[in-house]
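Removed from the display is one protein chain of the complex; every other protein chain stays in position.
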Amino acid sequence: REETVKKYGLTENELLTLHERSVAAKSRAYCPYSKFRVGATLLSNNGQWIDGANVENASYGIGTCAERVALGKAVTEGIRSFKAVGVAADIEATCSPCGACRQFIREFCDLETPIFMFNIKGEYATMTISELLPLSFGPDVLPSPEVLEANRPQT
Amino acid sequence: REETVKKYGLTENELLTLHERSVAAKSRAYCPYSKFRVGATLLSNNGQWIDGANVENASYGIGTCAERVALGKAVTEGIRSFKAVGVAADIEATCSPCGACRQFIREFCDLETPIFMFNIKGEYATMTISELLPLSFGPDVLPSPEVLEANRPQT
Amino acid sequence: REETVKKYGLTENELLTLHERSVAAKSRAYCPYSKFRVGATLLSNNGQWIDGANVENASYGIGTCAERVALGKAVTEGIRSFKAVGVAADIEATCSPCGACRQFIREFCDLETPIFMFNIKGEYATMTISELLPLSFGPDVLPSPEVLEANRPQT
Partner (left out) sequence: REETVKKYGLTENELLTLHERSVAAKSRAYCPYSKFRVGATLLSNNGQWIDGANVENASYGIGTCAERVALGKAVTEGIRSFKAVGVAADIEATCSPCGACRQFIREFCDLETPIFMFNIKGEYATMTISELLPLSFGPDVLPSPEVLEANRPQT
């Protein structure tokens, strides 16, 4: 624990709070379809905490995840730089962010931002976003429409 | 104006605030790809106000809209019953919620909840969610997996 | 039946085929989570038939619907103009397209394109896409990023 904390530049207390808040956030999930509650918590570089939970829909594909809810909230409150992300779920396996959430996180977080994934026992795995989404397709990779149009090959 | 206000059970003041907040929320949009800023504001039945704006992504299909950001925030803060929804954008046409947002709203709002759609001049159109998403596919229409499985026809 | 057929410019036979194909398409659904099988069939203006079914995902929000699968297939095979859309599901209620699918259809179909929604008994309701998605936000409503940026108000 101490080592992880040191490696990612968090305090022991911040890691504890990340765990507690993401577990607490789970109870706000709206998941009548999957019954799979997930909570997510962001710690901003300014020390602010932002929580989210999954919000499902009768048309399953329209529902969204805890991580995206938390980030949507943060970004539209002007918070766009993060120190750590926490995710918690009710299973023994490590609950990692789904692919869409990794991509959503990628847009705003430094590649070295750690994601703490807590299982139901409070154990966790940690990976950076660059580890969770290697070779990622981020804002820096996408050329503007103008450039793409100008250089389009004739096939 | 007075008539709309009466018809949908809002006060004149609530309508004014709905307009002001949804316009203000626009400035929190993260939309480097479309440059299309949208703000959304919810008024809960308890008189709480919740704002959102669109949050885009380099993988366009992963971005989300103002209305879904606001609702995600509200729902995970325990607010699930709404009196009115406001949407504002920088165009002269009435900016209505996209189909995905209508479906997301449908999950939580009464069919008679009014959506106020403000254009750049502050003019607005109003429709209820049942008018915006007629014959909607909501939580009450979807049978449980068990019922569906038990009754599945043999083709 | 005859009247509907006349009103929307289909032949009796086309309507029959639309029903049969969308029912048959259901059996190709991948829906281990909802168990809710949906089939969709498109009839192009050139008389081609394209089928789809829903494809779900362990991360529910990443799954997609029958209508979007069928349209994705058609569009990337060069078919972009349609005479009718059929949707079939295993319930007695009319299964209408979800909001996201209405929006996806709106991008390619004429506002007057009819959507035939078949229930488990073969009964159907018909609405045009402009009726299913009134005041819709389509390609013609969205200004280009350049225009939006040039005209952005200073708030």
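Note that the chains take the letters A, B and C in the order they are written out, and that residue 1 is the start of every chain.
By our rule, a residue touches a chain if its C-beta (ideal position, glycine included) is under 8 Å from a C-beta of that chain, and two chains touch if they have at least 3 such contacts.
These numbers come from a predicted model, not from an experiment.
Looking at the complex as a whole, the chain kept out of the display touches A, B, C. When the whole complex is considered, the residue among A:L16, A:L111 or A:L148 that touches the unshown chain is A:L148. Where chain A meets the omitted chain, the residues involved are 23-24, 26-27, 33-37, 90-91, 93-104, 106, 117, 120, 125, 127, 131-137, 141-143, 145-146, 148-149, 151-153, 155.
Of the residues in chain C, those that touch the hidden partner chain are 25, 28-30, 32, 51-53, 55, 57-59, 62, 64, 68-69, 71-73, 75-78, 80, 100, 103-104, 106-107, 137-139, 141-142.
Chain B meets the missing chain through residues 33-34, 56, 58-65, 98-100, 145.
We take it that only the chains that are shown with their structure count from here on.
For the two copies, chain B and chain C, the CA superposition rotation is 180 degrees, given to the nearest 5.
Chain A and chain C have centres, each the mean of its CA atoms, that are 32 Å apart. Separating the CA-averaged centres of chain A and chain B is a span of 24 Å.
Among the residues of chain C, those in touch with two or more other chains are 33-34, 98-100, 145.
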